[in-house]
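Missing here is one protein chain; the remaining ones are kept as they sit in the complex.
As written, the chain order gives the labels A and B, with residue 1 at the start of each chain.
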Amino acid sequence: MELTIGAVVRGGTSLEYKTGSWRDQRPVLDSEKCKVCGQCESVCPDSAVHVVEETYIIDYDYCKGCGLCAYECPADAITMIREEK
Amino acid sequence: MSVVKVLEGSEAVALAVKACRPQVISAYPISPQTHIVEGIARFVADGDLDAEYVRVDSEFSAASVISGASAAGSRAYTASSSQGLLLMSEVLYASCGMRLPFVITGVNRTVSAPISIQVDQQDTMSLRDCGMIQLFVESSQEAYDVHIAAFKIAEDPKILLPVMVCMDGWVLTHSYERITLSEQGDVDRFLPPFQPADFLDVKNPKTWGSIGEEDMVMEFRYSVQQAMQYAKGRITEIFAEWAEISGRNYGGLIESYKTDDAEVILLAMGSMAGTMKDAVDNLRSGGDRVGLVKIRSYRPFPYEEIWDAVKGAKAVAVVDANLSLGSEGAIGMDLKAKLYGAPNAPMVVDVIAGLGGRDVNESRIKKIVEKVKEAQASGYFLREPYWAGLNPTIVP
Partner (left out) sequence: MTAKKDAQQEDLFVSGHRACHGCGMALSVRHILKATGEDVIVVTPTGCLETFTSPYGYSPWRVPWIHHLFENGPSIATGVAAALRAQKRDTTRVVGIGGDGSTFDIGFGALSGMLERGDDVLYICVDNGAYMNTGGQRSGATPLYAATTTHPAGKKSVGKVEMKKNIPMIVAAHGIPYVATASVAYVKDLQKKVRRAMEFRGPRYIQVDTPCPSVWGFPSDHTLEVGRMGVQSGLNPLFEMENGEIIHVRKIKKQVPVEEYLKMQKRFRHLFGATEGVQEIAQIQALADANIKKFGLLGKQKE
């Protein structure tokens, strides 16, 4: 890897590190139950829930499986499932 | 038209800094540098210097404020001494690693304990490892000129390191000299505005101060070392450039004074070099072949230039107004390390002198030369430094 003067790096480069590998459980969203309220996107510390055309998807590349989205979802639309290895 | 004025050394420095158009200045008082920051405060108060003047809560903050300002793309400056410089040490290490250029005046003063405001070079010596360029001056006029060069050195895109201009407290800062001040136009031509390639910029968001793992820290240090090596040549060039414009030439990384045929050469930094020039002249009129190497750039350490100047001599007396307690004087250690193994190298004797304001006067300098001549004649290499002017009767 190339070193810069003073170790200054471009912002946003953390996207190259996929924290999804940290997971031992994954959230699964039931779009039937989803009320499209945005809570899951709002409470994800890893910005791993995204709005896509009026619904939400989970970015498993980065989701660490903390479970906050499932816990906070007012419609109980997200379930945490053990990650299979 | 350059102007000649009788000025206190501190005022000369304040005027040099003002001429360089810094955008951010931080100020915290400590004797004997305070007159410098006070001088600058008066310029700002009268609207003669358009800069952000930040009165900080400690020297730690003083160094931090100019680090933040530099990272954000502004030319920045502060001054300190002694305890203040020690308090800044963590900040200076970090800013060197982060390649944030700024200029600090290190007004030399001894360090506690015992607390004393008298001059020696212990304070700036304690910072010699961090990657900062350290330049020493003999006179207030030289201080004026070196400060102007310092900003250009620091901001050079292949250097980008803080530069500390070291000047003896009281002896220079509080004495009056005839100072020739250059025209603002000359300084402006010599020193363009600070335009770093990288700075904190919302249009190009970058991250400063990352964590370095074991696969890169050595390489980062090496790159600073390389910048220091490069700086040797560049400092010489910049000094020459300013000498051309100002008409005042002090030499390069060192100044050699009557060294060509010298048998004993004194090696020193700071205002004592001035006294030593007089001592050299007087000793020569008595038949002694003595010379002086005055170090101007201490870091990077100009051992090649020193070697060229001393290689014909029989002995070198390194006069250290500092001490690495438990070993010896810093310049002595630096020189011995670099001369080790050099063919027919002169004997190097480390001399501890001038601690805590103990005067390095002509008579003491003459005694030093005598002592070194004795050692050289006896062939006995002194492993412990010679303490010039020590009063052993009062040692507890």
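Going forward, contacts are C-beta pairs under 8 Å (C-beta built on N, C-alpha and C of every residue); 3 or more make two chains touch, one makes a residue touch a chain.
Nothing here was measured: the structure is a model prediction, and the numbers come from that model.
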Q | Contact with the hidden chain (one of B:Phe60, B:Trp307 or B:Trp387) | A | B:Phe60
**Q.** Residue among B:Thr207, B:Asn282, B:Ser324 or B:Asn361 that touches the chain left out of view
**A.** B:Thr207
Q: For the chain that's not shown, point to the residue among B:Ser10, B:Ser26, B:Ser297 or B:Asn322 touching it.
A: B:Ser26
Q: Over the whole complex, note the residues of chain B touching the chain we left out.
A: 23-24, 26, 51-52, 54-58, 60-61, 64-74, 76, 90-91, 94-95, 98, 200-202, 204-213, 216
(Q) By the contact criterion defined above, which parts of chain A meet the unshown chain? Give residue numbers in ascending order. (A) 1, 7, 9-19, 22, 36-39, 41-51, 59, 61-62, 64-68, 70-72, 80
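Throughout what follows, only the chains that are shown with their structure count from here on.
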(Q) Roughly how far is chain A from chain B, centre to centre by C-alpha average, rounded to an integer in Å? (A) 54
Q. Okay, in this complex, where on chain A does chain B touch?
A. 1, 3, 5-13
**Q.** Interface residues, chain B side, partner chain A - complex
**A.** 97-100, 160, 198, 205-210, 212, 215-216, 219-220, 223
